[in-house]
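Of the protein chains in this complex, all but one are displayed in their positions.
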Amino acid sequence: MPLISSFLILIMLIAALAALFFDNLLNSIIAAGLVSLIASVLFYFLKAPDVAMTEAAIGAGLTTAIFVLALYKTERGKSE
Amino acid sequence: MVNLTLIIAIPLLMSFTMPIFKMLNQKLPKVIALLTTAFNLLVLTANFSQIMDSAIIIELGGWQAPLAINLYVGPLALLAAFLINGSAFILSIYNLTQDYKFDDKFYLLFLMITAGASGMVMTGDLFNLFVFIEITSIAAYSLTAFAGRDSYEASFKYLVIGGIGSVFMLLGIGFTYSAVGSLNLAEIAASAGLINPLLLQITALLFLIGVGIEAELFPLNFWVPDLYTEAPTAVSGIMSGAVSAAGIYALARIFFTLFPAQSFLNYLLYLGAITLILGELIAYQQKNIKRMLAYSSLAQMGLIVAVISLGTEGAVRAGLFQLVNHSILKILLFISAGVLISAAGSKNIDDLAGLGSKKKTAAFGFTIAAMGILGVPFLNGFISKFMIISSSLNADQFLLTVLILLAAVIEIAYYLKVVQKLYFEDLKIEVKKTAVITIPVVLLTLMIFGLGIYPQLIADPLEKAAAELINNGSYIMTVLGGM
Amino acid sequence: MLTNYIFIPIAAAFIAYILNKRNRKAGAVITALVSAYLLLSLTALYGRWDITQSFNLSLMGYKIDFLLAVNPLSWLFAVMTAAISILIALFSINSQENFKFSSVFNLNFLIIIGSMIGIVFARDFLTLFIFWELMTWTSFYLISAGKKKMAGRAAYRYIILSAGAAYAFLMAAIFIFQQTGSFAFDSAAEFLVANSPAQSIMLLLVISLPFIVKAGIFPLHIWVKDAHGNAPKEFSPFLSGMMLKIGIYGMIVVFYQLSFFKIIENTIAYRGLPLLSYLFALLGAVTIITGTILAIRQEDMKKLVAYSSISQMGYIIIGIAIATPLGFSGSMLHLMNHLIFKSTIFLALAAVIYRTGTTKMYEMGGLIFRMPLTFAAYLTAIIALAGIPPTNGFISKWVIYQALIEKGYLFLAIAAFFGSIASFMYVFKPLSTVFLGQLKPQHQNIKEVPLLMKIPMLILILVIVLFGVFPGIQMNIINQISGYLGIETVNYTLYSIQGANGAWNSLLIFNIFSAGFIIALLLFSFAKKSKLVGLLDTYSSGEYITDAESYHYAYQYYRPFDRLFDNLAAKSLTDFYETLTKNLVRSGEGLRRALAAGKLQNYALYSVLLFVILAAVGWII
């Protein structure tokens, strides 16, 4: 169990860095969504199931969605 | 005796029902905003004498103090709440003559700021403080964007800096909670001595950054000029008159009641002094009048923080009086500058030349407020300047005193430039029609003269507030007394 | 009730302001009435040096006493203020017709009168400071109301110097307050005498800063020229005649009532005079010289007279600083006399400006035929200014010379003589260029000023001669002041003053001069009349001159002399101050560009840096 959580945290950090360094904004947003998703799993490990659910729904789901929406309203929307 | 919870609850209620009022009548939102703030003032006045006797503590949810979230309204909170709701009231009067594009949403956010700032000063719970700060900031971010054009940029900057601040603050709350095991301010204060000094240091710094952003401390304050310049006048007014007052309150609460240590106060002292002198120096060079006022606000905030963090009772009293004056004067400055700007159609100081003969009320308001800030005798700024110099000399801060006076001279330089432009230069531009602001100007002028000629008016609240602040033992006793 | 003298004018100011909006003359009439009331009631106060009034106030936790009292010194200044205000108000009743800021003028003028009386009646630092600030601020507006841009800049310089000095004063006063628990002069003097001399001297020097600024003493004189030169023409007489003097009043308070002289008594001395006093006297001498030289260079008649004011203040400071009975009496005499003749000069110039609308001397000429009374007033006043008997200016300067010679202060005496002689040069310049010479064609139809403007000038002429003949009238109150301040008194009769090496008998001199004047008058009336020739009724070197301007030599009157002093330090002193401010601004601008560059990322970085730095600091400590 500890190993799994440590491993997940490692992946989360890599995803976070990737979110910053991807050139493509959509990839960044997806990476950030991945960070939230892993965070929600970690919350579950930390015996906080309600937070995990909220984080999964709002952090990983809703936030990613509004990011993508904003992206399409700006650069993507223009290029297509 | 009216329940003080209403001060937060009623504005929030009114704010979210604002679209309904708008549907009923186009003009209703303005009136509702005015009535709500007036109601708040009445509630505060009704509780005045009681609070002066002893602080009112309201436990929400019926639990005892350390368990439940409680509201603590002592003299200091009362003073700050009066400032916030008074500012909101005056600005609501001003708003009666203004037309905003989405006025239901504007007043929604306006009342939300009022409720948030009132909540900030009344809450007795650390996390609640955070929530109210966020409510206030989010409302402020959105209100800023109401002016269109460049205000989006200002709002975005504020949002990002504010976001960083909230992260710092949240971390601080987390550390505090893990160390103390409670979020109640009094309980934290009671057991702050038990915290590991290193952790305490880090936590305090996290709070310093988090709240310092609201209190406009250098170097966390560079969003302020952008915001004050671009936001609608009423928003600049409420930000500098009410929200920054709430920020100062939060800062004082955290560093006097929660973590009373001289080293933190010293940080605040130095930061405040730097803010003061830098703000004045930069304000001196501004060509844009709102930007000039913004930097001047910064400088004033720095002055207030520096003086309050001297930590003696006289100094705290002087700082609080300056805070009161600053709220009154800055609101008057912002609304009269707003009228002058719309009359000239430009924010450039040079374009305001000669408006004194056309826009008499606004020019008079600007002048009298400038005189007040500069500390002309018989106006309120004179008394607070006297108290500030006296208390900082008393604390053996010779250098700080010189710095404050130097800043005051620079302040004279840039305010009088505008006043001279208004009255003694020829009109160059075509004057546009503007809103009438006679009532707020008269009200504020009366306050300026009232406090200047008879400062005893607020001597008692100031004294009690200062006593409350420097003696955190009594705060703890009052809240946890039952245990 | 002493407060009446202060608050009646201040209350009347607002009434005047409101009435002035309806009728342009109302404000000036009210000013005149209020000043007349002040003068009358002050006269009734004469001799009652025991009246005091005090208020105890617990202000925001500070126990503060506000003390007011009359003494001969403050009575004299109050009377001077009231008297000159009447004359100026009378003068300005007519002259304000075309004055854009007429109501501002009367509002501020009355507040200034009230606050000046407040200043002289004040017996404690806080009262003094409050009214001092009130006076400074209101006079800022009055100066700003003058000629456009230059007046603005002048007022700006004035207020910044004054405010800086006043804040320094406040700091020192509060420091003393914290040591003694009172703002009163008496307890302050006790404390200062008992305190370590070095600290006391520092404190008193800081306290005297605002007075030095207001009196226009070198090196803080830079505001005087532009402020006096550009202030509204009705205000210049007051500014130059009275407001400079209030600075001297402050110096006297510092020197005597706050025991500055007593404290420095035992310090290093020069010819029996403590070095610090001598330094003050030296400042006075430098002020005389710079003021004189700069006056000679001026093309603008108001600025010229303003510089002359600076130099005359030098005399007063010298006399007070050397602290002998003769010196003090001479200074007080000169102080009164300067008020009288300087306001006469400014009023005469105001009359000229009222009719011609310009202050540039080379744009005028020959006004003697058109404005004879104005000319007479100006002539009498400059005779007094240059110190020629039988006018009052001579007597006061004579007493000051006596004091200097008595002690043998060679340099000071030379400076004083230089100033006196050179003052001929500069006062002659307006006389010759404005009143004598050729009348400009555009001024052919100028008339003498209206009656209400003539009366003040006439009164002042009479007073100049009156005090020139009977200096005893002035010596009466001066000796009371000397007695009050603990200085030895000077022997005098109604028309003579006992100097160090001989007495001055003004009646005798007056008779001689009158005889000479009558003889000259007789010669002038009975001798053959010269023929009046038209301006262009002549030719030179076979060439007809069609341009009247060429006959009037007025621009750069003393060009050769000017060249001598072209590189004088006094001119670059202004530059020095300006460079100082410019550098301050530049440093601020650098900071602004570096810090507030509009980069969001930088702003975010600051918060992190602040955290790191403070954490590091906390770690180390």
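In order of appearance the chains are A, B and C, and numbering begins at 1 in each one.
In the analysis below, a contact is a pair of C-beta atoms (placed from the backbone, for glycine too) under 8 Å apart; a residue touches a chain by one contact, two chains touch by 3 or more.
Going forward, contacts and distances are computed from a predicted model.
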Task: Listed names "Probable glycine dehydrogenase (decarboxylating) subunit 2", "Membrane bound protein complex subunit mbxG", "Phenol hydroxylase" or "Dihydroxyacetone kinase subunit L", with the criterion being the UniProt name of the chain not displayed - done: "Membrane bound protein complex subunit mbxG"
TODO: Write out, one label after another, the shown chains that touch the chain missing from the document.
DONE: A, B, C
Task: Identified contact with the non-displayed chain, of C:L335, C:A596 or C:L610 - done: C:A596
- [ ] Out of B:V160, B:A261 or B:A467, point to the residue that touches the absent chain in the complete complex.
- [x] B:V160
- [ ] Could you please point out the chain B residues that touch the chain left off the display?
- [x] 127, 131, 134, 138, 141-142, 145, 149-150, 152-157, 159-160, 162-164, 166-167, 170-171, 173-175, 177-178, 183, 225-226, 229-230, 282, 286, 291
Open item on the list: I need the residue numbers on chain A that touch the omitted chain, in ascending order.
Closed with: 1-3, 5-6, 9-10, 12-13, 16-17, 19-20, 25, 28-29, 32, 35-36, 39, 42-43, 46-51, 54-55, 58-59, 62-63, 66-67, 69-71, 73-75, 78
Task: Hidden partner interface residues of chain C, rising order - done: 592-593, 596-601, 604-605, 608
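Here is the rule we use: only the chains that are shown with their structure count from here on.
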Task: Separation of mean Cα positions, chain C and chain B [Å, integer] - done: 44
Task: Rounded Å distance between chain A and chain C, as computed from the means of their C-alpha atoms - done: 76
Open item on the list: On a C-alpha centroid basis, what's the spacing between chain A and chain B, in Å?
Closed with: 37
Task: chain C residues counted as touching two or more neighbouring chains - done: none
Task: Complex contacts: residues of chain C adjacent to chain B - done: 59-62, 101, 104, 129-131, 133-134, 137, 140-141, 144-145, 148-149, 151-152, 155-156, 159-160, 163-164, 167-168, 170-171, 174-175, 177-178, 584-585, 587-589, 591-592, 595-596, 598, 600, 602-604, 606-607, 609-611, 614-615, 617-619, 621
Open item on the list: Taking the touch rule as given, give the residues of chain B at its contact with chain C in the complex, in rising order.
Closed with: 156-157, 160-161, 164-165, 168, 201-202, 205-206, 208-209, 212-213, 219-220, 222-223, 225-226, 263, 267, 278, 281-282, 284-285, 314, 317, 321, 371, 374-378, 382-383, 386-387, 389-390, 393-394, 401-402, 405, 408-409, 412-413, 416-417, 420, 423-426, 455-456, 459, 462-463
